[in-house]
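Of the protein chains in this complex, one is absent; all others appear in place.
Chain IDs A and B follow the sequence of writing; residue 1 opens each chain.
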Amino acid sequence: MLSVETNEYLTRVGPGTPMGQLFRSFWLPFLFSKELPEPDCPPVRVRLLGEDLVAFRETNGKVGLIDAHCPHRLAPMFFGRNEECGLRCVYHGWKFDTEGKCVDMPNEPERSNFKHKIQIKAYPTVERGGLIWAYMGAENELPEMPDLEFLLVPENHTYASKFMVEANYMQAMEGDIDSSHVSFLHSTPDNKFTGGGGGIVRSDRLVKFWIENKNPEFFVKEHDHGLLIGARRNAGEDTNFWRITHWFAPGYTIVPAEVGNPILCNIRVPIDDEQSWHIRIMWHPERPLNETELNAFQNVGVMFPELIPGQWKTKANKSNDYLIDREEQKTKNYTGIKAVTVQDMAMFEGMGTIIDRSKEHLGTSDTAIIQVRRILIRMAENLEKGKIPSAARNGKGYKARSASIEIPKNIEFEEGAKEYLTAQKWGL
Amino acid sequence: MLSVETNEYLTRVGPGTPMGQLFRSFWLPFLFSKELPEPDCPPVRVRLLGEDLVAFRETNGKVGLIDAHCPHRLAPMFFGRNEECGLRCVYHGWKFDTEGKCVDMPNEPERSNFKHKIQIKAYPTVERGGLIWAYMGAENELPEMPDLEFLLVPENHTYASKFMVEANYMQAMEGDIDSSHVSFLHSTPDNKFTGGGGGIVRSDRLVKFWIENKNPEFFVKEHDHGLLIGARRNAGEDTNFWRITHWFAPGYTIVPAEVGNPILCNIRVPIDDEQSWHIRIMWHPERPLNETELNAFQNVGVMFPELIPGQWKTKANKSNDYLIDREEQKTKNYTGIKAVTVQDMAMFEGMGTIIDRSKEHLGTSDTAIIQVRRILIRMAENLEKGKIPSAARNGKGYKARSASIEIPKNIEFEEGAKEYLTAQKWGL
Partner (left out) sequence: MLSVETNEYLTRVGPGTPMGQLFRSFWLPFLFSKELPEPDCPPVRVRLLGEDLVAFRETNGKVGLIDAHCPHRLAPMFFGRNEECGLRCVYHGWKFDTEGKCVDMPNEPERSNFKHKIQIKAYPTVERGGLIWAYMGAENELPEMPDLEFLLVPENHTYASKFMVEANYMQAMEGDIDSSHVSFLHSTPDNKFTGGGGGIVRSDRLVKFWIENKNPEFFVKEHDHGLLIGARRNAGEDTNFWRITHWFAPGYTIVPAEVGNPILCNIRVPIDDEQSWHIRIMWHPERPLNETELNAFQNVGVMFPELIPGQWKTKANKSNDYLIDREEQKTKNYTGIKAVTVQDMAMFEGMGTIIDRSKEHLGTSDTAIIQVRRILIRMAENLEKGKIPSAARNGKGYKARSASIEIPKNIEFEEGAKEYLTAQKWGL
């Protein structure tokens, strides 16, 4: 439970808001590189942290991210001409480079100095791991890119998609770090996992632990970059079964995976207060994804739901009640909804676009959620006092994996899972 | 004419508003029983008096009406599992019975006492006359169900449908108690009634009275449960023709019917400030509806307009100008709009969702409307002072019919119509 004021603090991300400033102190992924497939290709509309922007790839391949409106008379840059290292407004021909400099102003007298006084808002970008990232902060010193493992492995180790979510980033992210819902939302009435299909092999023994034991105990360990979350279930006389999740500021959750299987990272990026991106990345730390895995991700529609063609919007969505099948719900699938991501979406979009956390009733299973809220709020408060989050200055801290393993009872979970929780193989 | 403030008082029905409280002191019909056709069937979204709720029929057939959101983290109960005498949230498995008690909380430790502290908002319901009714008030003592005749007769005496109206309940209800508009809105240019068709026989003599005499005089008699409204027209040297309407708090109007024909009751229930339900019930007090009547109601589309399949929304509606046919309007039908209900809807939806009554110019024909507004406002004011409306504690007062009859001039109308205005045949 949060007060109405604290809830506002946590959820508002527009320009000038404390939480918006916190997000602006990190690199944020906002497009796939393939959405700007070649130099001088059509620009793309971007809405990020409540700001309307336009992204374009200029003649040399660099990506610009600039204000959606020309500073002259606010004409839309989206309709601009992407030509010769800059985006040119079609209203009067003003042209801007990726740094936001006005490099041509053909409608003013040649002797005019006006061009040199004009700047369009522009944010630095980088490309890494098939994603385009922006830094929207005010600091001169750029943050470090996070050394997340899926950004370091060869491209053929990874598979990614993204989904537009009609809800505030935070209630979506709370689902990611909530290890107890998997035993319900993603299960079947006869205690199977609904996220399977497509031939990816999971250990029946391990799945049985987390599906059948529905009330794990939670242990959290805060660190500079975020939170390590252990959900403990009894696995026999001598061992416990642990699902260990890694959450990193400001929006990364590495979901517990069985050793040997691809690992999943969910990224939450605020579009504005009431919408957010869900970028979903699977990667194998040791080898390229095999055909079975790629087929499961691309064609089966369970790990990665089907999209409306031409949109980053799932076919099963709020407007059609996520295509719930009530007969399936009675017999085969706890929710009657097909894809795991869409099952989650039905929950957090169904709360309304911004949940009123003053009405919640949290239990012990919400330990990690409570803690992540605290971390984000504390980071934003520190930033208001001038303290840049150390995670933004240290990309190495993001080299992590998650784990879904058995550990002897007499061994502490972080210690017992140590070799599975870091990603030291790949470096920069 | 009302002041802007009084208009607000009259029209606002959300939680905490005086008029909302008045509605909350009565039983309110909100679903047909057939919308929850069997135990453990899919739940149904309900919006009532500005509150978002979910209705479900549990394993023993009882209907629950609970908050749309789980008290845990506000996940949507609509997607819940209706199983074993309760509705279970699919996010973390919390389960609630029809009283709102949390009867299972499987994601918390077994030793936990948390479950016993959790309650979901739940309203009592009853089923009567094919309708499901809710009591949304705070009083411990339940109101009495109104002994409306259509709730007492055998089921095959009745026919009902409902329509979603994009307007505040009050301006819709004002049409129900407005006996003078029938001579215009529901007439033809050559003075016929447009509500006919399908073979139901009406007295030409009586219809002629109310179609041709367009300016009746109004007489009203207030009583504990509402208002008796007489519209008088001259019917010859010795007799007057009277259309006598019964209005009952908070939202029932029994429309004048010829003796021997089925009687109509319009019920207005606020969905929220800007939308309302129109529940429309025809019943015959003495016998089952015959085939002619059923066919006229089900298939002719005049007394009961055609619906968009799968919705309680008329095919002819605001978005398509009620399918007005301007050529028909010139020659055959005063409005060019087919169904009587839709003719009404065109009027009160066309006013805007909440009419600004400070701009009205009321005449003598608006006598009943003025009086009903006063009654509702007085009842709400009394309730604010702690006085529960006596109608809510006395169901017997609702045993009424309406009438459309000739009465000798020397006899007072209530006296002259006495035998037709009460429904003593059917009891509980």
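Operating definition for what follows: a residue touches a chain if its C-beta (ideal position, glycine included) is under 8 Å from a C-beta of that chain, and two chains touch if they have at least 3 such contacts.
Note that the structure is a prediction, hence the values are computed from the model and not measured.
Chemist: Touching the left-out chain: which of B:Leu185, B:Ala296 or B:Ala400?
Modeler: Here the residue in touch with the unshown chain is B:Leu185.
Chemist: So one chain is hidden, and I want to know which residue out of A:Thr59, A:Ser112 or A:Asn320 touches that hidden chain in the complete assembly.
Modeler: Only one listed residue reaches the unshown chain, and that is A:Ser112.
Chemist: Have a look at B:Glu360, B:Glu381 or B:Glu412 and name the one touching the chain we're not showing.
Modeler: Selected residue, touching the omitted chain: B:Glu360.
Chemist: Residues of chain A in contact with the chain that isn't shown?
Modeler: 40, 42, 69, 71-76, 78-79, 81, 90-93, 105-110, 112, 114, 117-118
Chemist: By the contact criterion defined above, which parts of chain B meet the unshown chain? Give residue numbers in ascending order.
Modeler: The missing chain touches chain B at positions 174, 180-181, 183-185, 214-215, 217, 321-322, 324, 326, 329-330, 334-337, 343, 346-348, 350-352, 355-356, 359-366.
FYI, only the chains that are shown with their structure count from here on.
Chemist: If you average the Cα atoms of chain A and of chain B to get two centres, how far apart are those centres in Å?
Modeler: 48
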